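Have a look at this one before I ask anything.
The complex appears here minus one protein chain, its other protein chains still in place.
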Amino acid sequence: MVSDLKVAVLGVGMMGSYHATTLSSLVRGATVTVVNDFSAERAAEVAAATGARVVDDPFAAIADPDVDAVVIATPGAAHEAQVLACLDRGIPVLCEKPLTTSIDTAYAVVKAEAALGRSLIQVGFMRRFDAEYAALRELIAKGGLGDPLLVHCTHRNPDVPPHFNSEMMIRDSVVHEVDVIRFLLDEEITSVQVTRGRPTPSAPEGVSDPMMVTFTTEGGRIATDEIFVRTGVAYEVRTEVVGSQGSAFIGLDQNMLVKSTDGRWGGSITPGFVERFGQAYVTELQRWVAAATEGTIDGPGAWDGYAAVAVCEAGVEAVLTGETVAVQMGPRP
Amino acid sequence: MVSDLKVAVLGVGMMGSYHATTLSSLVRGATVTVVNDFSAERAAEVAAATGARVVDDPFAAIADPDVDAVVIATPGAAHEAQVLACLDRGIPVLCEKPLTTSIDTAYAVVKAEAALGRSLIQVGFMRRFDAEYAALRELIAKGGLGDPLLVHCTHRNPDVPPHFNSEMMIRDSVVHEVDVIRFLLDEEITSVQVTRGRPTPSAPEGVSDPMMVTFTTEGGRIATDEIFVRTGVAYEVRTEVVGSQGSAFIGLDQNMLVKSTDGRWGGSITPGFVERFGQAYVTELQRWVAAATEGTIDGPGAWDGYAAVAVCEAGVEAVLTGETVAVQMGPRP
Amino acid sequence: MVSDLKVAVLGVGMMGSYHATTLSSLVRGATVTVVNDFSAERAAEVAAATGARVVDDPFAAIADPDVDAVVIATPGAAHEAQVLACLDRGIPVLCEKPLTTSIDTAYAVVKAEAALGRSLIQVGFMRRFDAEYAALRELIAKGGLGDPLLVHCTHRNPDVPPHFNSEMMIRDSVVHEVDVIRFLLDEEITSVQVTRGRPTPSAPEGVSDPMMVTFTTEGGRIATDEIFVRTGVAYEVRTEVVGSQGSAFIGLDQNMLVKSTDGRWGGSITPGFVERFGQAYVTELQRWVAAATEGTIDGPGAWDGYAAVAVCEAGVEAVLTGETVAVQMGPRP
Partner (left out) sequence: MVSDLKVAVLGVGMMGSYHATTLSSLVRGATVTVVNDFSAERAAEVAAATGARVVDDPFAAIADPDVDAVVIATPGAAHEAQVLACLDRGIPVLCEKPLTTSIDTAYAVVKAEAALGRSLIQVGFMRRFDAEYAALRELIAKGGLGDPLLVHCTHRNPDVPPHFNSEMMIRDSVVHEVDVIRFLLDEEITSVQVTRGRPTPSAPEGVSDPMMVTFTTEGGRIATDEIFVRTGVAYEVRTEVVGSQGSAFIGLDQNMLVKSTDGRWGGSITPGFVERFGQAYVTELQRWVAAATEGTIDGPGAWDGYAAVAVCEAGVEAVLTGETVAVQMGPRP
């Protein structure tokens, strides 16, 4: 068997510690060996929880012989140098957005990787791994909507901290839709226009929340994005793509809905038990493994198995006789 | 760090090989060390895919020193002896339904485990680990529907093999609803009545497909189950619970819908990014770990990071100026 | 032009006065000329509101020369004689359910009409005129679901008076589903079975609320009905029909949803403006006629027309120039 990938996590604030925990509890094939943070206390805490070692200097962490790959979740300003150090060592890096904080430095990173001739840098646009976005992209790619002409995005947060201003709404929130639009349409964005709206009462002075953003693309397509980060409601992230032969909507809390040229709207019914309960099987096994490691169970037990047998016996008799059959069960030991 | 739980998988037909693969690719903390099947060829195949060793005799597999816990996915008739052997060795076992094939043997297993004084047997009713069923049970348990009075279940398969007769419809399909009803209501079923319906044209001679099953429980509650396994449509598994203060519906391909005493129907909006994209993060990391182990990436790359930076720069300028701003990007290296 | 049908309404309690008002305010081609009720006061009130004349004796009302047709909304016990009197005079009658209060008298009425050789009796099963039920029947009739095998009905009221007992739940509520099942399947019901459930806390002593009813039909089909009249929630009337080639669901507060053999669920998108806004046109005209009769309007006025012209002018200029165009409007006079 292949031994685990040894991963260093740089920056273990909210996002980095979330990654470190996920890697060490739910992802197979990786071990978090090194964690680094400017807060020694926070690094120690995450190290303890994941069984990793703290390395105080991020570049030492990248260079550590016990590190095969790196997750970067440090503040954006630190990304450029850290990503370049990973390239220097020739090891894969998963870098949270933004790649760097300026166009010029981001382009320099792109060129450095290109010079190396290997793809080592992945950027943390996680929506591409969401089942609905993936299904929508596949639907478009296989021509299910004809020529995609419009992309409508909605990004609503229930609340954000007071310092989250109009510029951050673009850089931290709209940035996700920027990647979604590029991912879905497979072409570059060529222009941006923003309409500042009447601010919601809870917006700080001077912050335009909500705003409407209108993008155009190389192919002349239009994409719109409503960005509203203090709705007071919940987390609503939606995308509708309108094509020349139908439209599809994800994020309505109802799975993907498609409108097609036969004049119907709707979604797919789950085709089989794997699609319907595949995640339940993973969860069942993951929880059972954890319990079994402790010598016990975490789920339905022998009594539940017995009760099912007893009821099914009565059920089979009911099928055969057409009568109402009483279930016969012994006392619970 | 804790070392992996060493698991033997007995029976590697459809269900067992699915479990073996899931354990060795998506579940953290377990290693499939031993596989067993009456088909030596099939056992060898699954062993090769999971890095396990084949043990020809199931009881030898259970007794193997390299085994900490057992997954049983053999035919039902083999379950009793295999589960008891696990109890004898005092190791945890996850046994696919049915626990055993008769009321008496199932009760004997229950008593044997009770005599041991430890919970070692878990039964594979995986729906309890599905997010919708878990949410529904939680809603009921916290009183969100008042007193639960009715449970309506629907179990529809697109198709089944010709030998799947009315009795198997009870033992293999309705059995899931039997557990769901007990899980949701937290009480035992006391009677069963079955109405055989007009058979669908594709039903084999003598098979009553669909049927309606009506259960009553200790508390006088009613549960119904439509069982229809040759719908020609898709896999539809639904449950509606009707209580004295509202009702809730899962499996409508629209997430859980609740009707409440304020006269409204609807569902919850995903409250935050973890609930919305938590699974995407796991998938992103799992796929990145697999790619990074090969020294490459599997997701958005440096160019995508650069493009996002470039568009956001233009976006921020658009916010500040109110103008339509062209995105400036260099050529792709 | 044809002159109005002169209608007598017998019984002007809740249902009868509702019919009288509807006939005289929303239905074209009829005039309520006569009303009758055992309460002289109530009769006088409805007569005043509809411009009708009170006739104290129901048989005198039926015989009145100013009456071309009769609506019967009296208590059930009075129906037999009143319907027969209409047959005697040879005039059409719309009789609220029940036709009569016993099988024998109902059959006698059927035979009396058959002897007459004309269809004069219509029974007030109004669901047949609901767009969703009509669409569902049409879908079944044209084979859209293959062979219809199961009908699942749900009838939930938020509340009913305390005297509404289990028998009335059958006679006054389930009776609607009885007609729905016959209407949809176009065959007779041959057996009925009832399961009495755990009563909801608000049910009076001895009343089984909710209950599950299971019907079978001439063709061996199964129909089920959940009857629950004290849900505390709202008015929920649903029907799902499951056939050999798909299923359809109405009453989900989401228009008709169909599951089809292509593995999709969904509904029809409104095909055109008539289907979408046809009722709006009727309402617009009905309200405008009422206002115009008073010499005024009841809807968007000249200023709204002017504003639309002004905005569209700016819009056309915006299309042509690509610029943001300010709307120019004069002061409101």
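Letters A, B and C name the chains as they come in the text, with residue numbers starting at 1 for each one.
Definition applied: contacts are C-beta pairs under 8 Å (C-beta built on N, C-alpha and C of every residue); 3 or more make two chains touch, one makes a residue touch a chain.
All values reported here derive from a predicted model rather than from experimental measurement.
Colleague: Which listed residue (C:Gly124, C:Gly146, C:Pro210 or C:Gly243) would be found touching the missing chain in the intact complex?
Modeller: Residue touching the chain left out of view: C:Gly124.
Colleague: Of the listed residues C:Thr100, C:Thr224 or C:Thr239, which contacts the missing chain in the full complex?
Modeller: C:Thr100
Colleague: Can you say which of A:Ser17, A:Thr74 or A:Thr224 touches the chain missing from this structure?
Modeller: That would be A:Thr224, which touches the missing chain.
Colleague: Tell me where the left-out chain touches chain A, residue by residue.
Modeller: Residues of chain A in contact with the hidden chain: 146-147, 149-150, 152, 156, 158, 193, 195, 197-198, 200-202, 210, 212, 214, 216, 219-222, 224, 226, 228, 231-234, 236, 242, 244-247, 253, 259-261, 263, 265.
Colleague: Which chain B residues would touch the chain omitted from the figure, given the whole complex?
Modeller: These residues touch the chain not displayed: 257-259, 263-269, 271.
Just so we're on the same page, only the chains that are shown with their structure count from here on.
Colleague: Quick one: how far do you have to rotate chain A to sit on chain B, C-alpha fit, nearest 5 degrees?
Modeller: Between chain A and chain B, the superposition angle is 180 degrees.
Colleague: Comparing centres built from CA atoms, which chain ends up most distant from chain A?
Modeller: Between chain A and every other chain, the largest centroid distance is to C.
Colleague: Taking the mean of each chain's Cα atoms, which chain ends up nearest the overall Cα mean?
Modeller: Answer by centroid distance: B.
Colleague: State, to the nearest whole Å, the distance from the C-alpha centre of chain B to the C-alpha centre of chain C.
Modeller: Each chain's C-alpha centroid was found; their separation is 43 Å.
Colleague: Provide the list of chain C residues touching at least two other chains, using ranges where the numbers run on.
Modeller: 259, 263, 265
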